[in-house]
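Read through the structure below, which is laid out as structure tokens, and then see the notes.
Missing here: one protein chain of the complex. Every other protein chain is in place.
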Amino acid sequence: MAEDYLKTEEMVVNMGPNHPSTHGVARLILHLDGEVIHEIEPVIGYLHRAIEKVVENRTYAQCIPMMDRFEYVTAMMADWSFALAAERLSDIEIPERAEYLRVIMGELNRMASHLLCVGVTALDLGALTPFLYTFREREDILDLFEMTCGQRLTYNYIWVGGVAKDIPPEFTPKCREFLDKIDAKVDDYERVLTKNPIWLARNKDVGMIPEKMVYDYGVTGPSARASGINFDVRRNDPYSIYDRFDFKVPVYHGCDCYDRYMMRIQEIRQSARIVRQALENLPEGPVRAKVSRTFKPKEGEVYSRIESARGEMGVHLISDGSPKPFRVRLRGSSYSHLCAIPEICRGLKIADLVAIFASLDIILPEIDR
Amino acid sequence: MELAPVFAWFYGLLESLGLGDTLNEIISEAILALVVFGFLSLVALFLVWWERKISAHVQQRFGPMMTGWHGVIQTIADAVKLLQKEDITPSLADRGVFFWAPVICFVAAFAAYVVMPFGKDLIVADLNVGILYIIAITTFTVISLLMAGWGSNNKYALLGGMRSAAQVVSYEVPLALSVLGVVMVSGSMSMNEIVKSQAGWAGFHWNIFFQPLGFVIYIIAATAEANRVPFDIPEAEQELVAGFNIEYSGMKFAMFFLAEFVNMFTVSAIAATIFLGGWNGPFLPSWIWFLGKTLAMVFLLMLFRWTYPRLRVDQLMEFAWKILLPLAFVNIIYIGIFAKWLGW
Amino acid sequence: MTKQELTSYIQEKFSGEIQVIENDQKEPYLIIQPKDLHRFCRFIYDDTRLLLTFLMNMSGVDTKERFEVVYNVCSYRYKLRLYFKILIPYDKAEFDTIRDIWPVADWFEREIWELFGVNVNGHPNLKRFLLPDDWDQGYPMRKDWQGRDVITLPER
Partner (left out) sequence: MGLDEQKPGEEKVPIYNEKLADGNLILTQANKILTVAQARSLWYLLFGTACCAIELMATGASRYDFDRLGMIFRATPRQSDLMIIAGTITYKMAPVVKRLYDQMAEPRYVLAMGGCAIGGGPFYYDSYAVLRGVDKIIPVDVYVPGCPPRPESLLHGCLEVGKKIKQQKMTDWRKR
């Protein structure tokens, strides 16, 4: 039998924890037949910093910086989801201006995250230049954040009961300036990537996530919407003031890496739209409700979810009425995405794994916490 | 100013010493080898710097700025640093293979320049099978990459070595076929003859104008030969960490690194010689024409590098065998018809 | 379907076996018997009026009296959300796996097994997950857990 002669031994390759394309410290044990992946065994926990345990010993105000570290790429969203959970457990009235500022910051952060994702996807597929282009625009967003809260990455800005401080007066013109140019810049990235035949060859029909797999593995956010699932927490279960904005939720039906990339490109444009509307309607007023330093929510439990940049981010918060949370369970969307990787990648090649990993925008702190 | 008379004058000087023909021959060959080697090393160092500068300016950065004027001596600093690095041989590596791989890579990269016409009469040895020799000797690189991959006893390196073997062997075929078109027209495999056949007509006798398809095939295959993006899968940083050279440190890595850039210069020089008229050109000395054309080709390859993503390994093979190879045959038939009937 | 309708619909189907806890946040919780868990999940997954096909989160909780496992599921089709939990006594710390319904539950369950020490029946892959391979200090997310090299934040 020819097959018997040609049968080769399975090669086990350890990819990570330090590997350029695992976006941190994921470790994947690959069982390879030549270049073809038979099986992947993800090993996680290399960044398990026990945030869930740490916050049990912190007051609610002290929890917010921990949330920044839980999801540093979209730290605003992480702050927001925790603040939202704590606010649902008490009856704090959030000032109108604070809500608008949250939306502005959240959407800017979504844009920053998507820019990072698009750039890193290109980098992982071997094109270094788009990565540096997207980082160029990302720096402009980080400038806006820095202007507002003094940090580039871990903001500690969205607090329980509002936001930490008001935006400086020069924020609005700067932000408008940025919004005016971002569309043209996104066009630039598209010119480099979208129609590029090699980019198409690497991304089209690679890493299919059919609808069944979306349900099986809890794929959320842009990755689910690229598989034809028309669901966005911002629209379908509006939190904060998202029901006041006019924006489209792009949906693609290709289920592949290419559509996930397109999804992110479109979401950057839509986020710019939301920020523009929010800046237009930004009311005057206080930015923080009166919340004491030893804020005590009511006893009870709540699950708050928001649409983060890479999917649904949830905080399951249990309070026992004391100034410290009783139990916090953080749900990052990458958790489910990485769980689905072995299923998606079976029978594909190593190079595809890299593309899929990048297109799902997996980052490790969300998983390991 | 032509350089050939300088060498002739020097040879005359050597003869006047009266050392006998054999000794004269040996000394002059040795000096020539040294000159070529030194020149190529300088070129490789320059290319590394140039590549970093080009990539930086493509990406709206500055690139090396601190070391020398705009970082010109950056690569020299890199080389000196690499010389000082500890030379690690993994304990489980196959020592002999591990040691010889970079040497073979280095030698193969430099040996191609024996038949390269740098300018008018500026050629080390005008072999009558020059182009065949170059294609043969550059293929040695793949052996060294395989050796590096195997000898390192590292799975990533092995995958990189295997990939490079598959890639180079596949792309060798369209490359040789596209070169064959030129040989058919010029009727000789000697590099000098090929250059001379493109003389005259103020540049319109260059092969690129008669065989644009051949030129395109050559450039694509040559990019793959030099392991450059979009065909750099043997050392795909994001997949195989560093591919075949993952275990190499210090000077051995520097040899791979320099050989890579020398290879890039080689394929560009061949393109300049057989498609762009070699050292032919008005007004300026011939070697400047040669260098200018070659650097223009290098610049093109560098722009590819910083624009395109890389292909997947199976797409790469498909492209070679299903698209490039038939196209190369079409090119040959087309040249055959025209050369026969129109009598170029 | 509103949340009230949803809970009453499920209660009808599982008459008497399910307890509903209303809380201030207008998010009713259902309490399922651990033995019914698998049957219940299968029902809400398959029922054409619910199609709660999406497992968002599973969190283990140590309430100092017992363990709880809280499930959050939602439906993309009908835009529904449902939260339910199972109560697990300390002396019989185990529950059934639902990874055959939602494969993603594999990881959630492994995490609960590792951090809380609640055994998962029928889970084939219970091995170290977040903690180091040579971890020997018990189950860190339990409330009464004391770690060897944990420095507690001093109270101010």
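As written, the chain order gives the labels A, B and C, with residue 1 at the start of each chain.
Just so it is clear, a contact is a pair of C-beta atoms (placed from the backbone, for glycine too) under 8 Å apart; a residue touches a chain by one contact, two chains touch by 3 or more.
Bear in mind the structure is a predicted one, so any value in this text is a computation, not a measurement.
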item: Shown chains touched by the chain that is not drawn here; value: A, B, C
item: Which residue of A:M15, A:L47, A:V103 or A:I158 touches the chain not shown here; value: A:L47
item: Of B:L122, B:V241, B:M255 or B:I332, the one touching the omitted chain in the full complex; value: B:V241
item: Those residues of chain B which, in the complete complex, touch the missing chain; value: 52, 56, 59-67, 71, 74, 76-78, 80-81, 84-88, 237, 241-242, 245-250, 253
item: Residue numbers in chain C that touch the chain omitted from display; value: 130-133, 137, 140, 147, 149-153
item: Chain not shown, touching residues in chain A; value: 17-20, 24-25, 45-51, 53-54, 56-58, 65-66, 68-69, 72-73, 116, 131-133, 135-136, 138-139, 142, 152-154, 364-365
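What we mean here is this: only the chains that are shown with their structure count from here on.
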item: Gap in Å, rounded to a whole number, between the CA centres of chain C and chain B; value: 62
item: Whole-Å separation of chain centres (CA-atom averages), chain A against chain B; value: 44
item: Residues of chain A touching at least two other chains; value: none
item: For chain B, residues that touch 2 or more chains besides their own; value: none
item: Residues on chain A engaged by chain C in the complex (per definition of touch); value: 44-45, 48, 50, 52-53, 57-58, 88-89, 215-218, 220, 229-231, 236-237, 298, 300-303, 305, 312, 314, 316, 318, 327, 329, 331, 335-336, 339-340, 343, 368-369
item: Residue ranges of chain C in contact with chain A within the complex; value: 23-25, 27, 29, 53-57, 59-62, 70, 72, 76, 79, 81, 83, 102-104, 106-107, 128-132, 140-141, 152-153
item: Parts of chain B lying in touch with chain A, wherever the complex brings them together; value: 55, 58-61, 155-156, 159, 162-163, 229-230, 232-233, 236-241, 306-315
